[in-house]
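One structure is given below, encoded as C-alpha cells.
All protein chains of the complex are present and in place, except for one that has been dropped.
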Amino acid sequence: MAERLTEAARGVYVISATPFTDRGEIDYPSTDRMVDFYLAEGVHGMTVLGVMGEAPKLSDTEQTAFMRHVLARVDGRIPVIVGVSNPGTDNLVALSRAAMDAGAAGVMIAGIRGLETEEQIHGYFSRVIDRLGPEIPVCLQDYPPTTGVNMSVAVVERLIDEQPSLVMFKHEECPGHRKLSRLRRSPERGHRRVSILTGNGGLYVPQELARGADGIMTGFAFPGMLVEVWERFAAGNAEAAEDLFDLYLPLVRHEQQIGFGLALRKETLRRRGVLTCPAARDPGPRMDADDHAELDRLVARLLSKLEAAGETRPSGL
Amino acid sequence: MAERLTEAARGVYVISATPFTDRGEIDYPSTDRMVDFYLAEGVHGMTVLGVMGEAPKLSDTEQTAFMRHVLARVDGRIPVIVGVSNPGTDNLVALSRAAMDAGAAGVMIAGIRGLETEEQIHGYFSRVIDRLGPEIPVCLQDYPPTTGVNMSVAVVERLIDEQPSLVMFKHEECPGHRKLSRLRRSPERGHRRVSILTGNGGLYVPQELARGADGIMTGFAFPGMLVEVWERFAAGNAEAAEDLFDLYLPLVRHEQQIGFGLALRKETLRRRGVLTCPAARDPGPRMDADDHAELDRLVARLLSKLEAAGETRPSGL
Amino acid sequence: MAERLTEAARGVYVISATPFTDRGEIDYPSTDRMVDFYLAEGVHGMTVLGVMGEAPKLSDTEQTAFMRHVLARVDGRIPVIVGVSNPGTDNLVALSRAAMDAGAAGVMIAGIRGLETEEQIHGYFSRVIDRLGPEIPVCLQDYPPTTGVNMSVAVVERLIDEQPSLVMFKHEECPGHRKLSRLRRSPERGHRRVSILTGNGGLYVPQELARGADGIMTGFAFPGMLVEVWERFAAGNAEAAEDLFDLYLPLVRHEQQIGFGLALRKETLRRRGVLTCPAARDPGPRMDADDHAELDRLVARLLSKLEAAGETRPSGL
Partner (left out) sequence: MAERLTEAARGVYVISATPFTDRGEIDYPSTDRMVDFYLAEGVHGMTVLGVMGEAPKLSDTEQTAFMRHVLARVDGRIPVIVGVSNPGTDNLVALSRAAMDAGAAGVMIAGIRGLETEEQIHGYFSRVIDRLGPEIPVCLQDYPPTTGVNMSVAVVERLIDEQPSLVMFKHEECPGHRKLSRLRRSPERGHRRVSILTGNGGLYVPQELARGADGIMTGFAFPGMLVEVWERFAAGNAEAAEDLFDLYLPLVRHEQQIGFGLALRKETLRRRGVLTCPAARDPGPRMDADDHAELDRLVARLLSKLEAAGETRPSGL
C-alpha cells in the first residue's frame, strides 16, 4: 500500500481519465494500459475521479469499482488521490472510506455551488473534514470555474490551521498567480506549510514553479513533459525546463479549452495507444473533422519542433 | 399500477420531501406517514426525487429504494412522477427505467449546467428523450435558479413537436407569467397541447391558474390548500379560490425562500405529525430559535385567520 | 438643507422611480408630482438613482440634473439618499460630491461584479469610502441578485468598525433573515450600531421589523402602506401592522418580480395620478394586455379587502 499523502508531496500528479467502451461502459483493459502508461511517463502520483475523470457521470457503484481497479493496478507504486466531491456529505464520506480501505493516499474535495461567504466556505469544509476524521489526508481543490466557490487565502489558511489532515491545496484559480505566491508564503505568517499543486491545465507551469508550487496536478495528455519540466526545475535548470515547456505550450493551450479539452485529451490518449475508444460519456464533447485536422497539425508541429530541439519524442506518436 | 402520465394531467402534484432519521438515514416509517398524509390532503399526483427531495444527496441505491418504497405505498392511487435528473445520461436512463418498472407514471428532467444556447438545450433534451425511448412519459422541468438553463418558448415548442413522449412542462421561471401565457397559447400556433404545472413555491398560483396553468407542482407544506384552491378555480370560483390562497400567502411566501425553505417545510411536516425528524441531509439548512419563533407566529396568525374566515383548519396543528 | 444621514435613521425610505416622457426624456413635471406624492404618503426618506431609478441608463449629466431637481423639490423636508454606484470610482466620487453639495443626506453604494472574496469586498469598499472622505455619510447596499456580491456579516462589521461614515446598511439578501438578526446583534459583539433598512421589495417587512430592522427601503408603489405598517409596529401594534401588510401582500409579491416589477410600479404610479407616462427607458420591461388585466384584478381585490377591513383606500385609485 502506498503511504498516506503528506505535506511533503511534490511532483506531477496526473489527473486520470476514465476510459469507456463505445457502448459507454468502463473499459478496464484500457484502464490498465492507461495506468501503465502514466507510470511509464514517470508521474509521481495520480488522481482519479476528478472532474476530468467524469466522476459525476459514474454511478456510485462504478465510482467504487473504478477506483479499486486503478488502485489495484497501481499497487502502491505511486500515491493515488481519489476525488470524492459529492452534493451529499454522506456519500462523500462513504466513498472516502472505501478509497482509503482500497489503498488510496488521500482524497480530494472541491466546494459545492452556493458557498459564497468565507463563513459558508469554512463551515462546509470544516464539517466535511470533521466527518472524515483525522486519519484521511485531504487535498483541498480550488476550482472556481466549475464550482463557483472562491476561496481566499484567509479561509484556506484558517482551514490549514484547524485541520491537520488538510495536507495539500490544489490551486486552480485563474488569474491566480498572486494567490499562489501568498499561499506559498503562509508559513512566514505562522501557518503550517502544505503541498501546493497547480492545475489550470498546466498553462502557467513555469511561472507557478517559480512562485513556489510543489508540483502540478492536471490531465495534460503528455504527462511525461510535465515530469521532465518539473525535474529540470527541481534540479535548478529553470530555463531548460521552460524551453521544453514552451515547445508543448501550443498543445497545453489547445487542451485547456474548458469542457472541450476532455475530448482532445482522450483522443490524444487514443492516438498514443492508451485508450481503445476516445468517447466521453454522454453528455460529453465530441470532435468533428475540423477538430481532428487541427489536432493533426498541432501534433505534427510539436513532433517537428521536438526533433529540431533534440528533445525526446513522446511515445506512441 | 397508475396510468401513464399524459397531456391531460391536471391538479396538484405535490413535490415529496425525503424523510431522514436524525442519523441521516432514510426514514421509511415517516415516508409511509408522509405518503398517507399527501393522499389525505387530496393531491392529484406526487413527484419524488426532486430538488426539494434532496435527490442529489442520495446514493443511486437510495434513490431507487426510496422511489420503489413510495410507489408501493401509493399503490397506483395517484400518478407518481420520478425526478431523474443526473449529470450522466446513462444514470438518468437507468433510473428512469427502474422507475417505470416500479410503477411510476413518468419522469421529470431538468437541464444541466452549461446549456446556454437553444441549440445546446434542444440537443441535450433531444438526446436524453431519444435514449429514454417513446414509452416513458416526460415532464420537462424549467428551473433556471438552480440549473442556470433558460428555456425559451421556441425551444420548448420545438421539443414538444419532436418528442411525443414530452407530455408535461413544469413552469418555474420567475418572472415568468408571460412565458406561461405564451406556452398556453402554443396550440393556437399549431403545437400539441401539453400539461403545464407551475412551481415557484406556489407564489403566483391564482395568477398562473388565470393564465391557463393546468395545475401546480410544488412542495408547499399545506398541499390541501392548493388542492382546494385548484378545485374552486376549476369550479369557476376564482375569487373564492384566491381568497383562500391569500390567507396562506404569508406562509407560501415564507416557505419560498430558496434553499432555506426546505428546513421550513420539513419542520412544518414534523409539526403536522408527518415526519419524526425534520433534518435535511448534510449539507442542508437548519432552523435556529429565531426561525422557530417566526414560524410559530406565522402559523398562529394563519390559524386565527382561517378560523375568522370559516375555512378549514389544517390537520395536525 | 436636510440633516446628514446618521445611524439613527429609521422609517420608510422610498426608492424613487425616474419618470420619463414617451420620448424617453426625463419628465420633470411628473417628477415634481412624484416627490409631492411620496411626501403625501408620509415617507421618512427617499432614495434616488437606485437600480429601480434606472440610474445606469441615465447619462452623467442626466443623473446630476435629476438628483438636483429632486433635492430642490424636497427642499430639506426629508433626507434624500443618492445612489452613486458606478463601475469607475472617479465617477462615483464626483457624483457623491455633487449630491452632497446639492443637499443630499448621504450616498448609497453597492458592490461591483467580480468582488468574490471578503478581502476583495473589503478592499473595494474601503478604497471607495476612503476616497469619499469622512464627511459623506454612506449607506452600504447589499444586493446579490444584481451585483453578484455576497457580503458576510463579518465583512460588514469590519467595514462598520473601520469607516465611521458608514451609517446605514441596506439589507437585501434573500433568504437573509438570519443575516439580518446577526447584524442587528452586532452591537452585542462590540460593533457600532448602524441603521438597517430592508429591501427585497418589502416581501418580508413584518418579519424583518420583528428581527430588528430600523425601517424599509424599497420602491413599492403604495409607500403609504409601508409607512402605516412601520408606525403601527413602532407603536407596539405588531399584529395590526401585519394585518394591514397582509392585505397588500398579494401586490407586494406581484411587484417583487425582479426586472418586470419596474413596469408594474411605474404603471401603478401612473394609475395613481403620479406619472404621465409609465414607460421605462430602453431596454426596459413593458406590460401587455394580460399584464394589465392581471394588475386590474389585483388592484380591485385590494380595494375591496381594504374596504372590508376598514382600512384607508390608497389615493388616486
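Note that the chains are named A, B and C in the order they appear, and that numbering of residues resets to 1 at the start of each chain.
Convention: a residue touches a chain if its C-beta (ideal position, glycine included) is under 8 Å from a C-beta of that chain, and two chains touch if they have at least 3 such contacts.
Keep in mind the model is a prediction, meaning the values are calculated, not measured.
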### Touch criterion as defined above, residue of C:R10, C:R158 or C:R281 at the omitted chain
C:R281
### Message
I'm checking contacts with the chain that's been left out. Which of A:R113, A:R253, A:H292 or A:R313 qualifies?
### Response
A:R253
#### Entry: Contacts of subunit C with the absent chain, listed as residue ranges
24, 54, 56-61, 87-91, 94, 112, 114, 124, 127, 131, 259, 281-283
### Summary
Across the whole complex, the chain not displayed is touched by subunit B residues 116-120, 144, 150-155
### Task
Extract the touching residues of subunit A with respect to the undisplayed chain.
174-175, 177-178, 181, 203-204, 207, 210-211, 239, 242, 246, 249-250, 253-254, 257-261, 288, 290-291, 294, 297, 301
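By definition in this document, only the chains that are shown with their structure count from here on.
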## Note on the structure
Judged by C-alpha centres, the chain sitting nearest the middle of the protein is B
### Query
For subunit B and subunit C, what's the span in angstrom between their mean Cα positions?
34
### Separation of mean Cα positions, subunit C and subunit A [Å, integer]
47
## Note on the structure
Chain-centre distance (mean CA atoms) for subunit A and subunit B, in whole Å, is 38
### Query
If you look at subunit C, which of its residues touch at least two other chains?
none
